[in-house]
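One chain of protein is taken out of this complex; the other chains stay put.
Labels run A and B following the written order; every chain starts at residue 1.
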Amino acid sequence: MTQFFVVLGVGMCVLVLLCLYRATYGPNVLNRAAGLSAIGTKTLIILLLMGVIYDRVDMFIDISMVYALLNFIGTVVLAKYLERTGEA
Amino acid sequence: MLVKDVICIFFMLAGFFFFTTATLGLLRLPDFYARLHATGKGDTLAVVLSLIGLAVYHGFSLTSAKIVFIAVFMFLAQPTATHAISRAAFRCGVQPWTCERGVLLEDDIAKQGGEK
Partner (left out) sequence: MTRDSHDVIVKTLARLLMPFMVVFALYVVMHGHHSPGGGFQGGVILAAGFVLLVISHGLEQTRKRMSEKVAEIISSIGVLIYGGIGVLCLILGGNYLDYGTLSKLLRVTPAEARSLGILGVEIGVALAVMAVMCTVFFAIFTAGESSQDDRSVK
């Protein structure tokens, strides 16, 4: 079962690298923000998978909860900032 | 192999499939709104499925209750973030992808079909 989680985590890392393309070369700031939000969502699952692999889920669950919270707030703040300044 | 392992593998693979679909949409779709449409729905479903799989694997405990709490939070927060950022894009004046390029593609396909 651990091998399954390791393989799944490696696959998630490949997906994060693919999203990093959009976050790096996105045509404007909004595309980069969308890419960053997608990366944060995948990182949440990678953190939990690391917790399961190392058998310390009770430690990693708090970190991933904070990560989900800050990812949401960061995206909303970035959207509000772009809305105020009005430059895409 | 236990029953809960099978259920966990099923949910995790389904979540991974939707993650892959959302990433492909983020990379390949033509404009910002379409990309956001792919990640907004696909990532939310994938996160909820993966978290349900992990909660089933971990059994009935405080940790799995926290995982379910994260799933509920993501189910509420991810569409809200998507809505906020797409609204920002609309207010910044980002134009949606129009049909012209699609019509051009259809013409190409028709030409290829005519040649054949």
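Everything below uses one rule, namely that a contact is a pair of C-beta atoms (placed from the backbone, for glycine too) under 8 Å apart; a residue touches a chain by one contact, two chains touch by 3 or more.
Keep in mind that this is a model prediction, so the values were computed, not measured.
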Touch residues of chain A, complete complex, unshown partner: 58-59, 62-63, 65-66, 69-70, 73, 76-77, 80, 83-86
Chain B, residues in touch with the chain not shown (by the definition above): 73, 76-77, 80, 83-84, 87, 91
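The rule we apply is simple: only the chains that are shown with their structure count from here on.
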Between chain B and chain A, distance of the C-alpha-averaged centres to the nearest whole Å: 13
Chain A-facing residues of chain B, complex: 5, 9, 12, 15-16, 19-20, 22-23, 26-27, 32, 35-36, 39, 43, 46-47, 50-51, 54, 57-58, 62-63, 66-67, 69-70, 73-74, 77-78, 80-82, 84-85, 87-89, 91-94
Complex contacts: residues of chain A adjacent to chain B: 1, 4, 8, 11-12, 15, 18-19, 21-22, 28, 30-31, 33-35, 37-38, 41-42, 44-45, 48-49, 52, 57-58, 61-62, 64-65, 68-69, 71-72, 75-76, 78-80, 82-83, 86-88
